[in-house]
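Here is subunit A:
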Amino acid sequence: MSQLQENAKPLLSVRGLTLDIPLASGTLHAVRGIDFDLHKGETLCIVGESGSGKSLTSLAIMGLLEKNIRRSAQTLDFDGVDLIGASKRQMRTLRGNRIAMIFQEPMTSLNPAYTIGDQLVEALRLHRKVSNEEARARAVELLEKVGITAAASRLGQYPHQLSGGLRQRVVIAMALMCEPELIIADEPTTALDVTIQAQILSLLVDLTKEMDVAMILITHDLGVVARVADKVGVMYAGALVETGPASEVFGAPMHPYTRGLLHCIPQPGKTKRGEKLGTIPGIVPSLIGEVQGCAFRTRCPHVVEACRGEIPERGTPPHEFLCVHADGARAAEGEPA
Partner candidate 1 sequence: MSAPVLELKNVAKTYRVKQGLFGKPKPLKAVNDVSLKLGRGEVLGLVGESGCGKSTLAKILLGLEAPTEGQVLVDGDAIGGQDRLALAKRIQPIFQDPYSSLNPRKTISDIVSLPLRVHGVGDAESRAKAVRETLELVGLPARVLNTYPSQMSGGQRQRVAIARALIMRPEIVICDEPTSALDVSVQSQILNLLNDLRDDFGLTYLFISHDLAVIEHLATRVAVMYLGRIVEEADVEELFATPRHPYTRALLNSVLTPDPSQGVPDTQLGAAYPNPISPPSGCHFHPRCPFAQAECKAKAPRPIPTASGHVECHLHDPESTMYRENLSV
Partner candidate 2 sequence: MKAAYLKTTALALAMSVATSGVALADKANDTLRVAYTKELENVDSYFNSSREGVVMQRAVWDGLIYRDPITNEYKGNLATSWEWIDDKTLELTLREGVTFHNGDAFSADDVVATVNFVAKEENGAKTQRNVNWMESAEKVDDFTVRIKTKEVFPAAIEFLSGPVSIYPAEYYAEVGPSGMGLAPVGTGPYKVVEVVPGQKFVLEKNENYHDSPKGQPSIGRIEIRTIPDVNTQIAELFSGSLDLIWQVPADQAEKLAAMGDQFVVSNESTMRVGYLSMDAAGRSSMDPNPFQDIKVRQAVNYAIDRNAIVDNLLKGESKVVWTPCFPSQFGCDQNVTTYPYDPAKAKELLAEAGYPNGFETPFYAYRDRDYAEAISSYLNAVGIKTDFKMLQYSALRELNMKGDVPLSFQTWGSYSINDASAMVSQFFKHGSLDSTRDDQVLEWLDVADQSNVPETRLEYYTKALTRIADEAYWAPMFSYNTNYVTSPEVDYTPTADEVLRFTTMRWN
């Protein structure tokens, strides 16, 4: 990541994004004031366990939240467009055109009633005044690009005739039809086999590099994050508890939660076979009602009284984290601060 890029105006700037879901039993604070920037060509991975609010964050950027979810932010700026204030029409011209999205389930994210070709062509013709033939040509080109052989003949096929891996390639091709500047991929490989996962990920990485597209990749898999991300955001209970360049976050995880997560997974070479794995006791707290202090304190081994109060932002940009302990209690775990 060059210094130049770091200083340039970010493509996407998020400040204080908050998502509230009114429920019968109170307001669910699903996302609680998160900040991040994304520059052109950069890949940001947001990692977190289920219920941490990472998928909602992606939908919030796309403006595709359910009607009952309240969205607010100080800044939600995409290349100068204020996404909060944008009209429906403005959002429509952005979606699929400059911001594309890839969803988790390749089996269900394509419309079963239409051919691959129809759906690819639609993605382009919604935003570009091109003929059907031109659009089909572009579709064939992109299908080949995502590694689908005999692309022209695939256009007439229906989604159900393709395997999961192929469908996800089609979804990626569809996302690329309008040459977007930002791709949001929400767990794009979770539903796939490990072998296919690697293929799809490398495809995504290659294509974003080649086309200089920024990407937000949402996942729960730390392995994926480590291999793909330029920047990492660790999300817990609706807050980004640690952000920073991938190498730093994995090399020197500052937040106790980040470290806890890394200890939980068996790592060949690091974890001894058959040895006890690290655990994070307890479960994610309820986010219904007022959430005070650090949400991780109920599970944190380093909890102190101050965790109930205001949590300071620690670290130095670009590597920052939220913790009352100045070193994120790294020292307490016997690791170099």
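Per the selection procedure, all candidates are chains of the complex that A comes from, given by their letters.
Keep in mind that, in the parts below, contacts are C-beta pairs under 8 Å (C-beta built on N, C-alpha and C of every residue); 3 or more make two chains touch, one makes a residue touch a chain; residues count from 1.
The model shown is predicted, which means the values in this text are computed figures rather than measured ones.
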| item | value |
| --- | --- |
| Pick from 1 or 2, the complex member that touches subunit A | 1 |
| Sites on subunit A touched by candidate 1 in the complex | 49-50, 163, 165-166, 193-199, 201-202, 205, 220-229, 246-247, 249-251, 260-269, 271, 273-274, 276-281, 283 |
